[in-house]
Each structure stands twice: as C-alpha cells, then as structure tokens.
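Pasting a structure below so you can have a look.
The complex is shown incomplete by one protein chain, all other protein chains being positioned as in the whole.
So, chain A:
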Amino acid sequence: MNETQTTATRRTLITIVCEAILESKLLKDLELLGAPGWTISEARGRGSRGVRSSDWDNNGNIRIEVVCSRRVAEKIMGHVQAHYYADFAMICFLSDVEVLRSDKF
C-alpha cells in the first residue's frame, strides 16, 4: 500500500498558445531550458492577431503544456517573452497544479 503515492504535490503548469510554425523551434528551446516533458495540441481561437482558425498549414495554432517546477516555468516564460512575443501571435500563462508522482515533473 505504501508504495503508491496518494498525496498530491504542487507543481506549475505553463501553457503556451502560439503559431504552429514555432513548434520545432519551441521544442528545442524547451529541451534546453530543462522542461521534463510536454503535451502539444492543435488550437483555434481569436485574439489581438485576429481569428486564427487552424484550418491549414500557415494559419494554425498550437497549445503546448508543460508541468514543471516553478523555477523552470519562469525560465521558460522569460525565454519566450524575450524571443517571440514581439513578432509572433503568442500567449503564455502559469497556473498551479497538483500532481501525483512528483518525481516525473
């Protein structure tokens, strides 16, 4: 019984919604910045850059989610702000999450 961890631990979820074209660049960045893993999904929506409808190659958006320590999350956030905020459609936000198996993150 003791082997299964039942109490949740706090971690930070960083969510990046951005132009799909950035995917391979961002994944390289995430690797370097120490993200333990990520989940990517296609995204649609509307924002200050107009409707981004994800209906074909150049117009697509993705959502990248990373669960990690607060320190890594802030590092990632600072990095994307410095490198991509000026020229690309992108938002990025942090939220607190609770996870099991905290050693994975």
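As a working rule, contacts are C-beta pairs under 8 Å (C-beta built on N, C-alpha and C of every residue); 3 or more make two chains touch, one makes a residue touch a chain; residues count from 1.
Simple rule for what comes next: contacts and distances are computed from a predicted model.
According to its UniProt record, the chain left out of view corresponds to "Permease" among "Polysulfide reductase NrfD", "Fe-S oxidoreductase", "Nickel transport complex, NikM subunit, transmembrane" or "Permease".
Contact with the chain that does not appear here is found for just one residue of A:Lys25, A:Arg71 or A:Lys104, A:Lys25. Mapped onto chain A, contacts with the missing chain fall at residues 19, 21, 25, 50, 53-58, 84, 86-88.
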